[in-house]
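Dropping the structure in here first, questions after.
Every protein chain except one is present and positioned as in the full complex.
The letters A and B name the chains in turn, as written, and every chain counts its residues from 1.
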Amino acid sequence: MADYTIVVGLEVHVQLQTASKLFCGCANRFNPDHPNTQTCPVCLGLPGSLPVMNRKAFELSVKTALALNCTIAGFTKWDRKQYYYPDLPKNYQISQYDLPFSYDGWLDIAADEADAPARRIGIIRAHLEEDAGKNIHDETGRGNDSQVDLNRTGTPLLEIVSQPDLRSAAEARRYLEELRLLLTYLDVSDCNMQEGSLRCDANVNLHVYTPDGKHIPTPITEVKNMNSFRNVELAIEYEAKRQYEEFQRTKHRLGDVPKSTRGWDANRELTYPLRSKEEAADYRYLPDPDLVPVTVTDEQVEEIKAELCEFPADRRERLQAAYILSAYDASVIISQGISFADYFEAVAKTCGDGKMAANWVTQDVLREIKERQLPEGSYPLPAEVLGTLLAQIHANVITTKSGRDVFQILLDEQSDASPVTPDRVMQIIDDNGLKVVNDTGQLTAAIDEVLGRGSSQQAVDAFRGGKENAIGPLIGQVMKQVKGADPKQVREMIVQRLKEE
Amino acid sequence: MADHITRHEVLKVAHLARLKLTPEEVEQFTAQLSDVLSYVTRLDELDTEDVEPMAHAVELTNVFREDEIRPSIPIGDALANSPKTDGRFFLVPQILDAE
Partner (left out) sequence: MSIAGLSAVELLAKMQSGDVSAVEVTAAHLDVIARRDPAVHAFLHVDRDGALVQAEAVDRKRKAGEALGSLAGVPVAIKDVICTVGQPTTCGSKMLKDYRSPFDAFVIERLRQADAVLVGKANLDEFAMGSSTENSAYQPTCNPWDLKKTPGGSSGGSAAAVAAGMVPLALGTDTGGSIRQPAGFCGIVGMKPTYGRVSRYGLVAFASSLDQIGPMAHDTRDAALLLEAIAGHDHRDATSIPQPVPSYTQTLDEPLKDLTIGVPYEHFGDGLDPEVAHAVNAALDVYQQLGAKVVEISLPHLGYSVAAYYLIAPSEASSNLARYDGVHYGRRAKDFSDLIDMYATSRGEGFGSEVKRRIMLGTYALSAGYYDAYYLKALKVRRLIREDFDKAFAEVDVIASPVSPTPAFNIGEFVNDPLAMYLADIFTLSGNLAGIPGMSVPAGFSTYGLPIGLQLQGPPLSEERLLRAARMFERETDWHRQRPSLD
């Protein structure tokens, strides 16, 4: 029995893909090279400026909350979260406090054990707030000034707070992956952790088991500054060990000491104490008098729900059922995004063989996409063309190997100017005589000829001596003579022939 | 409602409000704020149990702006009133993250 369980709750901030910022018309665009060029009196917090809520930001937020199975509040309002920081020009962040626009949702993630049922992670709430700017610290250690860039100030942020239901660093990582996939499916954010459009803080503590089977909750530490899912996993694993050692030393339980804040150092792979910029955390919330409440009717919720796309989890299950795919194949296809899943289904429907379509798209097509660095949503071959090709293989019109040759020819011919068409597949097969020969007469003659050769004798003896695959080369020679022959068929006929003698 | 404020609380509130006060101000505010606080305790005479708080003086809801980009202001204007700048950034004393 492990000595403790890791208890993790994640606070994720996602930048919403609106054209303009949350409370002003400035462009919502990542632009670190030209600091302080995407600001205005409102997002600079100049005297006399006023915020007005971006409609699209609110709609994207409701869409996401519905996808997270949250309840949408009929009445919601905005509040001021007050703290002093140079990247927060008003020294308060317009956020939501006691009446967030959505709450009580959940997100299913795969369990640690392969075929165990999905793990349901609760979502406490999701609320809409404005982002702060960026502070750039002097790394030289000479204590020079810090630089402040307010380009990002006022960017719409959706904060998603999970229940502390995650029980391992791996689960935390899978939660983030599933969440990112959902957000890209909904097209609400590009979720780029490097650029900071998706950020994650982890609240970590332990349940340390006692001999009597009960457990002791340890004080919570908030871990910040993790800039990749990998680092989230590493940081949580590190924290678990550090907290366990600290517990053995101090025996502090939850509530004995205030919540601490630590930063993750990706280079040294450790966490270090961090003065929480929100310090004694008395945010002196007050309802923002400059913004009016928002009411949402059930009809509006239904309207938005109707427009929602199929969620990744649902589509994954459908693909497995509809095309008899393994959970693995389905998740590989789903993880490439909506467009790729559409492409797969088009190929599968055309060729009627889901498994084969899955293999080709997840191997050959993905390889071509990576090699040619094709942009999102564009493919080396139109889906119906690839589907038509795979249909021939499925119907044993050609062999898989010939299929690959045809695939290569099609790739070379394909160009945006004159895209290849499905009937081109048959032409190539015919031009190259790739059709699998079914009339055995031609094959029998070829086999007799090859077996008759003196050079084949050695292989024949070896086969008779029990070495099954000794006849490999003989099959090759027959294949050379009869283009489009099916190696499986040729093998069977040779074995048959040798057994008869 | 407490009807006065102690000198210790005045110092704590001054820190929360990022206000450096002179000793005279601390004494003066302790007295004056206590006057006001004792005056406002009269609100406790009123039963407001099921009264709706009124944060706005106007009953408007759902006021939005369309998601359209408006021109930002030139960097020169953004930094024009800045007490310290290098022409690209606002400059402030070193921000200490790590303790």
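Keep this in mind: a contact is a pair of C-beta atoms (placed from the backbone, for glycine too) under 8 Å apart; a residue touches a chain by one contact, two chains touch by 3 or more.
No experiment lies behind these values; they were computed from the predicted model shown.
Residue A:80 is the one among A:80, A:134 or A:424 that touches the chain not shown.
In the complete complex, the residue from A:118, A:257 or A:286 that touches the missing chain is A:286. Residues 41, 44-53, 80, 82, 84, 86, 89-92, 148, 150, 282, 284-286, 289-292 of subunit A touch the missing chain (whole complex, contact as defined above).
Against the chain not displayed here, subunit B makes contact via residues 1-2, 5, 9-10, 13-22, 25, 28-29, 32-33, 35-37, 39-40, 42-46, 48, 51-58, 60, 63, 65, 73, 77, 80-84, 90, 92-96.
Just so we're on the same page, only the chains that are shown with their structure count from here on.
Only residues 16, 18, 55-56, 58, 60-75, 78-79, 84, 86, 88-99 of subunit B touch subunit A when the two sit together in their complex. Remark: subunit A residues 18-20, 24-27, 34-41, 44, 52-58, 77, 84-86, 135-138, 143-150, 263, 272-275, 277, 280, 282, 284, 287, 289, 291-295 touch subunit B in the complex.
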